[in-house]
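Note that one protein chain of the assembly has been removed; the remaining protein chains are unaltered in position.
What follows is subunit A.
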Amino acid sequence: MKVALFVPCFIDTFFPEVAIATLELLERVGCEVVYPPDQTCCGQPLGNSGCQQDAAGAEALFVRNFAAYDYIVAPSGSCVHHVRDHLTAIPQDAAAKHVRAQTFELVEFLHDVLQIRDFPWARFEHKVGWHNSCGTLRQLHHAQPSEINAPFFSKPLTLLAGVPGIELVSPKRPDECCGFGGTFCVTEEPVSARMGYDKVRDHQQAGADFIASADMSCLMHQKGCAERLGLPLRFVHIAQILNGSVR
């Protein structure tokens, strides 16, 4: 199976190890992975700011970069949400429609498309608090949000259950937004930081050593909060756990 890897801009710059883990994991499970070198960003920061016109260039480039592939996979829920639900600043031609329909977040790609459940090559002997990022939880439907009266399910927790040694702990407010929110984290700094503080304290009180998520942007914010508060928490992307790159 041929898969194009989309590496979101902040992962490229700040967390290349997450992209490397994603690449290795996809190859490990049998995908032929291509990295289109002209990729930049999906346009989400612009779209979320209301700047549709300014987002058009990045969105058009995104479609050009990825139109030739059957599957496009990214280790970031909010970026995939943008591509799937909000990539509307450009004309919706066949290429744009194809790219939007065929872009998957890593967890759902592993869970739904490849249907992998076991990760015997991985090992993670730590207490892990799972961070449900809002983009994956309520937009990509990774899991059943607590607001909805329907049976529980969680794709990321199902995948993590296949990792030997892992122990999951649950914070008191597992669905509460951490306050990253894209540009919100700087434009609404006081509320954003307070939400981040509350989030990392909730995980720490639950006994977590690691906070793990499918969204590195949320973790970047939470890490900044935890470090400022002096909390001994560590942060890891689910790709790093599933690939066995962090043990």
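What we mean here is this: contacts are C-beta pairs under 8 Å (C-beta built on N, C-alpha and C of every residue); 3 or more make two chains touch, one makes a residue touch a chain; residues count from 1.
Quick note on the criterion: contacts and distances are computed from a predicted model.
For the omitted chain of this complex, the UniProt record lists the protein as "Lactate utilization protein B", which is one of "Transporter substrate-binding domain-containing protein", "PTS system IIB component, Gat family", "FeMo cofactor biosynthesis protein NifB" or "Lactate utilization protein B".
Screening A:Ile11, A:Ala122 or A:Leu159 against the full complex identifies A:Ile11 as the residue touching the chain left out.
Mapped onto subunit A, the interface with the missing chain covers residues 7, 9-17, 19-20, 23, 35, 37-41, 43, 45-46, 48-58, 60-61, 86, 134, 138-139, 145-150, 173, 175-177, 179-198, 220-221, 223-225, 227-228.
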